[in-house]
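Missing here is one protein chain; the remaining ones are kept as they sit in the complex.
The chains carry the letters A, B and C, assigned in the order they are written, with residues numbered from 1 in each.
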């Protein structure tokens, strides 16, 4: 993991600047024979696009993916899968005013400090648009995980401090989450958040929030000790998202306040278990651990939550500095999300898929006889 | 990053089971010519040992490191630095009763599900003792960072829900933190926590907590976009610690509740700046970002906080399952920490050092002329 | 190095099947600020195209590269450089007859044994056309090496057993090598080889040969002990070319027959030496070592030679087996090179450039003060 590459066996490279000719990814190491549906791929990219009426930018992005290699007759070949999305609707002119000024909360100055040179148009590679390549790669990973019965679901779990009821609460409805542009799976809360967002927009300000993610169908035994633990890889994956400021698994920070006697999930015998015969069936009465013990999946649902800071681009006036080192007042115009948390939902899912796909393939190498579970029949 | 290896250029491999012959590390990719002080190395290993009177296990660990290679006449050679610590005080017999039973909150069963086979003595590789190799490697990384003026400081910032005052609060005293076995840099809070821990010990239970970490002297420009971001690597590093359940940078989860106008740190001109001439000097009036923007260091102090769950081994009776799939009641005897958070402090520092050392070396490759700052004179 | 990725810091991923939509590469880890000339890139790709009148296929390949990312205002940004070449002139129909038959000397069956599935059109990923991505990436590496004064030159040094005179021989003329389609830098030999090739073509057969490569301007000190030695990386790079069957450095296999007293190059003092002051200037009176000692460059010219087997596709009738396991006689029609050695010349250069670029960047991390030589003034 590093640079623009992610993964050990299921290896992804993403490329592309916000306002360059194209963005995309190359997935290397995907097994041959995985059915890859172009419509599913297009659908994932649509999910990260701004929806209508919601908190997102009104920039119209086509984001039509083109598969350049690695797929033949509807199945993966085992060779690298390159996917490209052309940038078609760039308004580079919008950014001309920003050529010499460092936007607060953005990577403008740190990037220049690092490279001595940057593409000032829309943040270049540090733009949220960079996640397009991740979502495309994640769609390939999801296709692989589907063969093994894993199902990833993320949603907006809070915005601007307003908590969204969770899966155990009444009114939680994943289908609702996919329908409304806020990705909030709870109708009343969605309506409430929408009102708050409109108010924040009127103030020229922006909001942050959290994304929760649950994965069902994760078999026990995924995760590579000690640096490639399932939670370590997920944490690295999530904090690689531009606005992410924190992550917690299961009880998370609350666990730090509790007692061992409460935090330990109680193991109970389980009659059926898709695992090698020599390991007795087992499940846990609760899931405070979030589906991970010692960095290895427990067979329970994988659960974690990611915190995102507010969008740094706001129209409210801010003080900053320009390239000549003089103080400037800045009011950022143009098309910006008031809250990008809903758009982070498919990206969180994509990164989760990349981690699980890689660990699934690595898992096969961990034992002499290594294929405890096959694809779903 | 993965398996038992960490880093891209400054690459560390750790090895050793809790009750095997030895533990240690090999550091590959450390530059030649770094002064490596054996006493500093020994000191780091002592810091993670159980102290007297504190919350830690009474297991007596010698933990004397032996440098097997890579150092000649007091300086690194550029070749791999292997460091070994022998296990001398193992009571494997303590664990015989645990051979067939899966301890709640431990990796016993997940490890067996993964590998079909495990070393049941003390958790084997999933034991906290595994961190010895990390601390040894971290001591090498710290020696390198010292040449560049970076200074890492971590401390216990909460135990069992009791918050420790921070650097801005009166009474905060880092020297105090190094003296008391709780690594709490605040005398009154340390005394209070000690009382709570004794009570928890009496109840046969355990406690979790948080570790905070600050790094001073980090130059602007460290971090590799997009998957090798500074915060991504640190998050992966911290969540690779057995009991870690969460991490947050700067304002962290609180940032998710705030507004963009508050969360953006205001850039201000800075007269002096150890950076290449073409980039104007700049610093930030506040540091809500925790020293990172867009995954790249800002030149401000690096700040983050890690949550650790309570020690899962408790003497209080717990229900669990054994290898035959029958329910068992378990009361774990032996030497176990009531709260291992203080012992995590040097490990958090070590992992931070590994991340920074790797990014420092990677940074040199990011520009044609790449050495904007040299070692301290 | 592995799969479709090459390099540690200067990391290249190539993608694309012979008859898929496009081929190309993503270069990750190239420093920011390298001038990248689109015409130089196009020129490199033209060099690997079939020339007129020579031994190569008459398939007309446009091979126009498009830079999708990573370059802004004529210079590299430090972000991934994606380059794509569309396949425009595919005659997939030519291959329909080969769908069910395994061509001798090709990877048809081994690929199917590996993946259970393949793109039969033109060999898919095992086609020589795959090298397009390498040449594009190599052009970026060459641009970087140019900044450091390194100059790579390869040529056809033998065809079908006919040896081409070397740099020390009269009549050797690199300019000539670039002009004639055989890449033979010696006019008379080129003419002789051309006659032999025409005869082989008439027989429906094919020929192999060797490519020699020399790099001038390699500073002393490049190469990573012990597995990342300069010769180890070059050997791995060259044997990753489809038809390569051997490599030798300096005296190579002849050195195995000699005595130590002859094979050792004699070190002599050198007045001027672009090296750090504490290392005395030194050069060698001869260069039997081919510019490498202990896997590290000596500052002398780097010299090696690669052996390529004959093109396996021949029109002469051959016996083989089809997917039903029955014996078949096969006479391969279509556009195939009689001898692809001349087209391997730019590919050998490209792979050499990738190795040197990666080692150059790695080198910066090997010492505390690491930049002994800067870019050319």
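By definition in this document, a residue touches a chain if its C-beta (ideal position, glycine included) is under 8 Å from a C-beta of that chain, and two chains touch if they have at least 3 such contacts.
Keep in mind the model is a prediction, meaning the values are calculated, not measured.
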Take the complete complex as the reference. Which residues in chain A touch the chain that isn't displayed? 8-10, 29, 31-34, 78-79, 144, 147, 225, 361-362, 364-371, 374-375
List every residue of chain B that touches the chain not included in the displayed model. 3-5, 11, 13-17, 20-24, 26, 28-29, 32-33, 66-70, 72, 75, 77-82, 84, 114-119, 124-125
Suppose we count only contacts with the excluded chain; which residues of chain C make the list? 1-6, 8, 14, 102, 104-107, 109-116, 123, 125-126, 130, 158, 160-161, 200, 205-210, 220-229, 231-240, 242, 244-253, 255-261, 263-269, 275-276, 278-282, 289-290, 293-299, 307-314, 316, 318-327, 362-363, 366-367
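Convention: only the chains that are shown with their structure count from here on.
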Starting from the mean Cα coordinates of chain A and chain C, work out the distance between those two points in Å. 39
Per the C-alpha means, the centres of chain A and chain B lie apart by a whole-Å value of 26
What are the residues of chain A that contact at least two other chains? 3-5, 14, 114-116, 125
